[in-house]
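Every protein chain but one is kept in place in this view of the complex.
Moving on, here comes subunit A:
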Amino acid sequence: MSAHHGPAKGFTRWLTTTNHKDIGTMYLWFSFAMFILGGAFAMVIRAELFQPGIQIVDPEFFNQMTTMHGLVMVFGAIMPAFVGLANWLIPMMIGAPDMALPRMNNWSFWILPPTFLMLASTLFMDGGAPNYGWTFYAPLSTTYAPPSVTYFIFAIHLMGLSSIMGSINIIATVVNMRAPGMTYMKMPLFVWTWLITAFLLVAVMPVLAACVTMMLMDIHFGTSFFSAAGGGDPVLFQHIFWFFGHPEVYIIILPAFGVVSQIIPTFARKPLFGYDSMVYATASIAFLSFIVWVHHMYTVGIPVAGELFFMYATMLIAVPTGVKVFNWITTMWQGAMTFETPMLFCLGFVFLFTIGGFTGVMLSLAPVDFQYHDSYFVVAHFHYVMVAGAVFSMSAAVYYWLPKWTGKMYDEGMGKAHFWISFIGFNLTFFPQHFLGLAGMPRRIPDYALQFSDFNMMSSIGAFIYGASQLLFLFNVLRTILAGKPAPAEKAWEGAEGLEWTLPSPAPYHTFTTPPNVK
């Protein structure tokens, strides 16, 4: 291979790269770093909540921790992780040589590290980091915010910019660069879910940008979009935020659906059941995600007609989501299953995500939500769909494609240990939180009544276990890269299908420079 075709040497390779694999790799490592950072914040939270009373951090810092944990996990860990996967996999899955807009690709990644550096630096500023929750409701985040809020707003703008560029790139790639014969309805489901996710991102990221811009105006330029005293409305903030925020949760989970839909057929050695209905279900979920945002704000005093509309629309989401779960299970049905680490994580995903779906149906019912809202029941619910959903599927994806990426095989025993420790730690952390919420413990409090002590202690122990298990994950991945056994030449998995498995392992720096033919 001539120097022209290989990567440049040293740091410039990474700084100036336009190669989708390099950029994918950087996204993945960046998101893992953020996952550890956000996880460290979570450990502080759970350590403080280990016992009633204030032991480790004062309430003000506790609020900074809950806020930064949410922001870093959502915007720094989960979203970039899936963009990293998309970068690595979409070109290889559709038979393209690279992403359609490689230079923009470089930008959309390199915006992120300085952005999060800036966000993290607010921890050391006067008045501290953002402390108004990752949902940053006005006026707590405007009139009453610490001065660092301006940096926070700038950070959100930059993240939005990065996401929009990333999504445009994905759309352009999928629309224009599919190999001959790769019709839309032949695309791997991961590509489909990302295509739809990218449209969601392009649609809602500007709304988030508008939202924080209005905050900026309120804070620095004397407007009162969100202040009733000046003729504005704090509830307007919530409408705008959740118009972004609800699609956002699907932005996080749809690519996870895609991952699971790739992996389960491999280990069931049977094609995905109901491919077409999977595509339609994804599209319907995406559509519905735009008309359910008020279910995050049932208690703000929406007129009853509006409340009913949003309740019915929210309940409807259960239908396409159910279709997906049924399809996955039917894919396993009468297969010939084996249970390597990626499959274990996918099964964990299906099981736990479905539990999160059940609590989602419960939460959709407005009258009952008057009891659930803003309690730990909600915290439990969204961690079941975000952690057991998005994070489990990411772990599955890493184990599944690592042999393709690195040409090396990870340690299966350690992978399985990672799964089981995560699974136990996760459930020990979040299952008791259902009980806490139902018994009346509000979320985002640094200290609690004595009745809640036992389950909180359990939850904290679980969190420490879950957190520690991620170090095992890191160790396993590093060991694979540095000293893993060589992976099988092409297919790492007996049942794997798809163009990426026709490539050698590790995948060469440039692939599909001449498009493959898809039958």
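One rule holds in what follows: a residue touches a chain if its C-beta (ideal position, glycine included) is under 8 Å from a C-beta of that chain, and two chains touch if they have at least 3 such contacts; residues count from 1.
The working rule: contacts and distances are computed from a predicted model.
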| item | value |
| --- | --- |
| Options "ABC transporter permease", "Sulfite reductase [ferredoxin]", "Xanthine dehydrogenase family protein subunit M" or "Cytochrome c oxidase subunit 2": UniProt name of the undisplayed chain | "Cytochrome c oxidase subunit 2" |
| Among A:P139, A:P403 or A:G484, the residue in touch with the chain that has been omitted | A:P139 |
| Hidden-chain contact residue, picked from the options A:A366, A:A390, A:A463 or A:V477 | A:A366 |
| Listed residues A:L15, A:L117, A:V175 or A:A336, member touching the removed chain | A:A336 |
| Of A:V350, A:A463, A:V477 or A:L499, the residue in touch with the unshown chain | A:V350 |
| Subunit A residues touching the omitted chain (full complex) | 52-55, 59-60, 63, 131-133, 137, 139-140, 143-144, 227-229, 233-235, 268-277, 299-301, 304, 307-308, 311-312, 315-316, 318-319, 322-323, 325-326, 329-339, 347, 350-351, 354-355, 358, 361-362, 365-368, 370-371, 373-375, 434-435, 438-455 |
